[in-house]
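Complex shown without one protein chain; remaining protein chains in place.
Let's look at subunit A:
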């Protein structure tokens, strides 16, 4: 809940640049064939209903929520794989930090295998790896978590398609119209450029925005490599009024 609306109009976000995002129907990614709407989207400026959104408090979170190396550990040992810290800042399009917002992430294990009953890949499950975690951004918009580097994996799309190593992200922002799901890739991975899901994004610069950078300076000595992944949510036009949207 931002509690912020604009004068005149009932809240204004910058319009979403749909050409920067993937189109709905992308033949190279076959699952879109029957799931992409045929009608064009109906343009609707956000109203109070979309300019507000859910809030989450610290009471929701446990101490291991952002530690995928330990949060599913069955026997007290760490998950297997290359140890890694992922962190970044959630910003809006005006480069302002998005504070106190929920970031959720999920991924395959180091062998590229998900803990999911529909998963059919041969790679072994790690009994101590669940693959799920979450953070609330701090007062400067930063999140961080500890995990192992996910493996690449094959998937039934074109017969021999492989996903590059990636982590799925879900981010809320303060307005329901800011809601975003995306995937993070790793700097320098040659698998990025052969992936049909990456290729749903038309602009190379947009793909680059999904690529986490190795942050050599923040390596944890004798422990973990560190990657930085900043996330940008839709921002509001300037000149805002403070206003309480909530009841009571």
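Simple rule for what comes next: a residue touches a chain if its C-beta (ideal position, glycine included) is under 8 Å from a C-beta of that chain, and two chains touch if they have at least 3 such contacts; residues count from 1.
Everything that follows uses one rule, which is that contacts and distances are computed from a predicted model.
UniProt lists the omitted chain of the complex under the protein name "Protocatechuate 3,4-dioxygenase subunit alpha" (options: "NADH-quinone oxidoreductase subunit E", "Protocatechuate 3,4-dioxygenase subunit alpha", "phosphoenolpyruvate--glycerone phosphotransferase" or "Heme-copper oxidase subunit III"). Here one chain is not drawn; of A:87, A:114, A:186 or A:227, the residue touching it is A:114. Only one of A:77, A:94, A:140 or A:194 touches the chain withheld from this view, namely A:94.
Listed for subunit A, the residues touching the missing chain in the whole complex are 1, 3, 9-10, 14-18, 20-24, 26, 29, 31-39, 41-50, 52-57, 60, 62, 64-65, 71-72, 91-95, 102, 104-106, 114-119, 130-134, 168, 170, 176-177, 179-183, 197-198, 200-201, 205-207, 209-210, 231-235, 237-239, 244-248.
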